[in-house]
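Presented below is the structure to which this report refers.
Complex shown without one protein chain; remaining protein chains in place.
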Amino acid sequence: MNHDSWSLWRAQVAAILRLEIKKNFLAKRGLWIYLLAAAPVVLMWVHAALNLRDHRVCDLGHDSLIFAAMFQFFYLRLAIFFGCVGVFLRLFRGEMMEKSLHYYLLAPVRREVLLVGKYLAGVITTSIIFCTGTALALIALLVHVPRTAAEQYLFAGGGLGHVLAYIGTAALACIGYGGVFLLMGFLFRNPVVPVVLVFLWEGANPFLPALLKRLSVIFYLHSLIPISVPAQGDFAFLAILSTPTPAYLAVAGLLLIALAGLWLAARQVRKLEINYGVE
Amino acid sequence: MAVYKRSYHGYSGALTPEWSRFAIIPRYAYRRLFQSKIMTAFFVLCFVSPLVFLSLIYVANSFGSIAGLFGAKGARSPITIDGEFFLIYLGVQSPLAFILASFVGPGLVSTDLSNRALTLYLARPFSRVEYVIGKMSVLLVLLSTITWIPGLILFGVQSALAGGGWLIHNLWVAWAIFAGFWIWILVIALTALALSAWVKWKIAAGALLLGVFFVGAGLGQAINAVLDVRWGRLINLSDVFAAVWSNLFRMPNGRDISPTSAWIMLALVCASCIWLLYRKLRAVEVVR
Partner (left out) sequence: MTGNEIVFENVSRFYGDVLGVNRVNLAIPPGITSLVGPNGSGKTTLMNLMTGLLRPSQGRIDILGVAPDDPERLFRFVGYCTQFDSFPRGMTGYQFIYAYLRLHGKPHAEADEMTWRAIDRVKLTDAAARKIAGYSKGMRQRIKLAQAICHNPTVLVLDEPLNGLDPLVRAETIALFRSLAETGKHVIISSHILHEVDAISDQVILLSSGYVVAEGQIHGVRTEVEDHPMQILIRCNRPGALASRIFELDTVVEACVHNDGKGLLVRTRDPDRFYLMLNRLVVDGVDLESVAPADDDVNSVYEYLIGPDGGSI
């Protein structure tokens, strides 16, 4: 493995990224992913607009709790989860179904390089979509409160850290779920049932023994959320009750899950064959 | 001299009636569906709960005799067979119907679209409407066999055991079973077909069908929390159905959704699905 190989792989990954990112962002069939990401943004902006119209003084503390609940229960558990299902399953399994994967396999690209390129494209796409969604929703949260209150929240009340934590958590969620669903795309011809099982597994996290808890993405994400909202009433069905783990361990845990997914997927991609007839 | 050898003659025999032509689709679809062992096993499993409910009906109606065998004369059955009993039956069978629909539905249209096979159907005396009815009927018949048909059989058994008085008094329950299941079947079948036509990929369509229910529920709660309203529940289809079913079964509705708004919401969902199918199911695709 010399310098030439590395520079070739970098060029090839860049070529894959150009192709895949364009496909991911511009696919009409991926419109629903934008809708998922935009839903909280629209809600927060409507909330801000209504408050501004009615000249209501908003309680930032209350609003940030509402945002935290929405981020925790809707964004992480549903929007990013299903968004990653759509993007990462399409990378290989989707192209198998569309009978277009051979395009890549006829190029002088190492299968592992192809895998990394496609995974990175998925992570970049989902991160941009969902981190932008998170940021826009947070802007809506701050835009309708008095400027002094917003500044105080951001710079004195640890708000800036919260903003970065939310955006980082969204990106890490894409990395973690990406690794899981990329692998599923290889292991199952029809991954819908396994996706449901993962969804249930993530939901059942609070009831699992301590060791098994660590085998879920949501466990680590929950530890990274700056404001943890206890699930009551409406959100109870999406509750994640667990003792948070330190942030550095949570980040390491998530990266480990993603890497494990990638490593297992790399084993599969080496054996990958084009046999569209069985799809 | 020219020689015209004409060996081809167009078919001039009898044609099947136009109204029944859609049936060609389910005929082949079932054959293919039941080739899957998992699908067949799950379908059979769906009949377990009707059997359990049948046993409960028998026990409820023969409780006195059964209790008498154990020396407890004059004991009364703890199970009452009424609207609530059948509402519970509906609550048990409807998720099974949903799972079956998410297994079968997404592949019905998407495979035809992704393989560009729609042209083959529509190049024959077969309209888009007949195509949709044909595809829908696959789900409608399949889901009916595990939902309202056994439900009405249970109702019939109960009527036979309990007598004519019970039947006359509870005739509305039969309608509630029929209508409650039909509206469920219709909405999930239409949603499955529409999503399948939209994304043209059965895996994504399957995931989206699940997402419509899960994400809808989450989004509904988010709307209520952020905007401080109650209508967010209308996006939660599970709650909407619960409101409709409570109304049909004359049960109290604890969902903050009026039956009228729930019915309107379901009508809107159906209309959107039909619009999506109308837009997506075309014989030709214009590429720009």
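The chains carry the letters A and B, assigned in the order they are written, with residues numbered from 1 in each.
Here, a contact is a pair of C-beta atoms (placed from the backbone, for glycine too) under 8 Å apart; a residue touches a chain by one contact, two chains touch by 3 or more.
This one's a predicted model, so the numbers in the text were calculated from it and none came from an experiment.
Going by the contact rule already stated, which one of A:I16, A:L89 or A:V195 would touch the omitted chain in the full complex?
Within the whole complex, the residue contacting the unshown chain is A:I16.
Hey, which of A:L8, A:I21, A:A38 or A:V196 is the one touching the hidden chain?
A:L8
In the whole complex, what residues of chain A lie against the chain that is missing from view?
Here the touching residues of chain A are 8, 11-12, 14-16, 18-19, 23, 26-27, 95, 98-100, 102-111, 271, 273-276, 278.
Simple rule for what comes next: only the chains that are shown with their structure count from here on.
Please work out the Cα centroid separation of chain A and chain B, and write it as a whole number of Å.
33
Within their complex, state which residues of chain B touch chain A.
102, 106, 114, 198-204, 206-208, 210-211, 214-215, 217-219, 221-227
Going by the contact rule set out above, which residues of chain A touch chain B in the complex?
Within the complex, chain A touches chain B at residues 29, 32, 36, 39-40, 43-44, 46-47, 50, 66, 69-70, 73-74, 77-79, 82, 85-86, 89-90, 93-94, 97-98, 190-192, 195-196, 199, 234-235, 237-238.
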